[in-house]
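Only a single protein chain was left out; the remaining protein chains are all shown in position.
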Amino acid sequence: MNIVVCIKQVPDTTEIRLNPETGTMIREGVPSIMNPDDKSGLEAALQLKYKYGAHITVITMGPAQADKVLREAYAMGVDRAILLTDRKFAGADTLATSNALAGALRMLDFDLIITGRQAIDGDTAQVGPQIAEHLDLPQVSYVEGLQYDGQKLFTIKKSTEEGYQIVEVEAPCLITILSSANSPRYMSVNGIVNAYKREVEIWRFENINIDEHKLGLKGSPTRVFKSFTKGAKIAGQLYEVEAVEAADIIIEKLKEKFIING
Amino acid sequence: MDKSQYKNIYVFVEQREGVIQNVALELLNKACELADKLNEEVYAVLLGYNIKDKAPLLIAHGAGTVLCVDSSELEQYNTEPYTQAITQILNDRKPSVVLIGATTIGRDLGPRLSARMRTGLTADCTGLDISRESALLMTRPAFGGNLMATIICKEHRPQISTVRPGVMLKGKEDPSRKGAVENVTINFDKSKFKVRILKTVKEEKNLIDITKARILVSGGRGVGSSEGFKMLDKFAKTIGAEVSSSRAMVDAGVITYDRQVGQTGKTVRPDVYFALGISGAIQHLAGMEESDYIIAINKDKYAPIFQVADLGIVGNVNQIIPLLIEKLKKGK
Partner (left out) sequence: MDFSLTKEQELFLQMIREFAEKEVKPIAAEIDEEERFPMETVEKMAKLGLMGIPIPVEYGGAGANSQLYSIAVEELSRVCATTGIIVSAHTSLCAAPIYEFGTEEQKRKYLPKIASGQWLGAFGLTEPNAGTDAAGQQTTAVDMGDHWLLTGSKIFITNAAYANLYIIIAMTDRSLATKGISAFIVESTSPGFSVGKKEKKLGIRGSATCELIMENCIVPKENLLGQIGKGFGIAMKTLDGGRIGVASQALGIAQGAMDETVKYVKERKQFGRSIGQFQNTQFQLADMDTKIEAARWLVRLAAYKKDMKQPYSIDAARAKLFASETAMEMTVKAVQFHGGYGYTREYPVERMMRDAKITEIYEGTSEVQRMVISAGLLK
């Protein structure tokens, strides 16, 4: 079985702090990590590999520094790593990103494509299903667990708001997986020692057969019109009032915060 | 692309087992507001099986027209049949805006649809507005909520957006509203139906990972007993929150360790944190002061918790919370 796992290098958003005076994001010193959902997807692939035998390719689209997450994937046990990088891919929204990744995936053999449900820097959950559409593959999103019959059939547990669904789909297919699906293994020491001795293939625009107008900024239907931070924390207010009034003040705040409808 | 051909706002009506989901009604209300600004119409796209009787509810919530696709293929949500049905409708009718609930269904459908239509999609919007050029302004959080970005989809139509449940406000149901119901027939390509749903299971999801909760109701010594925590439970349920606590209550055996906030417990950053009867010892503050909005209730005016609280109430938790629960229930 050939498995391709799409991974992304993201800033560790839990480490991002706001400057209390200006309310702007402090980006310096924020570590870059493998996106948690993607890492869970990689673990799912590795489990299939050790149970049924599989060849695992990881692919990431990003700048040269994204090399690091591919090395990490090597240290976890994957067989092949591809860095999709080109200035022509820059500024892509989810659709343009999915076009580039789908172009690269068409050059590879796969029975199963795994992506994370969503990346913590964007939280869009779009690229996986969009790739599936470009490649005309069935998709199962929000995957919590999967079983394989060793032949062709995947039985998948898919998370929903109310519980879960069990669905069945045959290879080839694409799944988007949740970080709660499993606990990704750590890199092994020997894997780390060898990670930089192995080859990371650099694929550029020329390596994928996709029209330039579908890529990067040009290929992106959506644009950021403006961005802003929520602003610095203002000093709190203290009320010494009767219980009834206190309850009303709290309710007003909850409405403001969209916690309850008002 | 001739954008002038694209008109009207379409809302994907999410139903589960024939029950219209609140998010659809919230979106209809927002769609009405946007349609007013654009001087366009609101359409509800209702997909399901034996579902026609739900159309009046949608009209009462603002739909000018309900497009109803009634088919056994659409009884339960499944990516491909739903995508085919909606794609056909969008291609035939060319709306300018499509709004979808950002649920596990909407977030599965939205991107598939956008890729098939080759247009833009903006996920999890918290704000929608119309620009002077009549474009949809879609505002959403990024970088774990640290940054807000307003997105536009300039040259492609329709402009698709998903919106989380509870973000937009539901309008008042008005049964006197008039609207049309149109039945639509879809020519399905069943050869592409490859995902089979074997079973759908409902379970009470016990969200004990308090670090992932959006709202936390945290109790301390001031809440006192298991009885007090039952009250917090009730309050938490009314606003969709999880219950957590200070160390004192864990040590007292009132609540389990996995719900402890603080230096020796968990560090949390919810959107709203209620510190109820918690004085705010340093080890507790260390675990929660990064919360977006902190509401504290404590009898002691000088309790350190008030130094980090955005909203502080000097008072008795055991009086205020029952009142809150009562008022919230009435409000619903």
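Letters A and B name the chains as they come in the text, with residue numbers starting at 1 for each one.
The criterion applied here is as follows: a contact is a pair of C-beta atoms (placed from the backbone, for glycine too) under 8 Å apart; a residue touches a chain by one contact, two chains touch by 3 or more.
The shown structure was predicted, so the numbers you read here are calculated from the model rather than taken from an experiment.
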item: Which residue of A:Ile166, A:Ile192 or A:Val241 touches the chain not shown here; value: A:Ile192
item: Which of B:Cys125, B:Met138, B:Leu285 or B:Ile305 contacts the chain that the document leaves out; value: B:Leu285
item: Chain not shown, touching residues in subunit A; value: 68, 71-72, 75, 186-190, 192-193, 195-196
item: Contacts of subunit B with the absent chain, listed as residue ranges; value: 264, 282-283, 285-286, 304
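One rule holds in what follows: only the chains that are shown with their structure count from here on.
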item: Approximate Å spacing (C-alpha centroids) for the pair subunit A, subunit B; value: 21
item: Complex interface listing, subunit A residues touching subunit B; value: 11, 13-14, 16, 18, 25, 93-95, 98, 120-130, 132-134, 136, 138-142, 155, 158-170, 173, 220-230, 233-234, 236-241, 243-244, 246-251, 253-254, 257-262
item: Contact set on subunit B toward subunit A in their complex; value: 16, 79-80, 83, 103-105, 107-108, 110-112, 114-116, 118-124, 126, 131, 137, 141-156, 166-167, 169-170, 192, 194-203, 205, 215, 239-240, 269, 271-272, 292-295, 297, 301, 306, 308-316, 319-320, 323-324, 327-328, 331
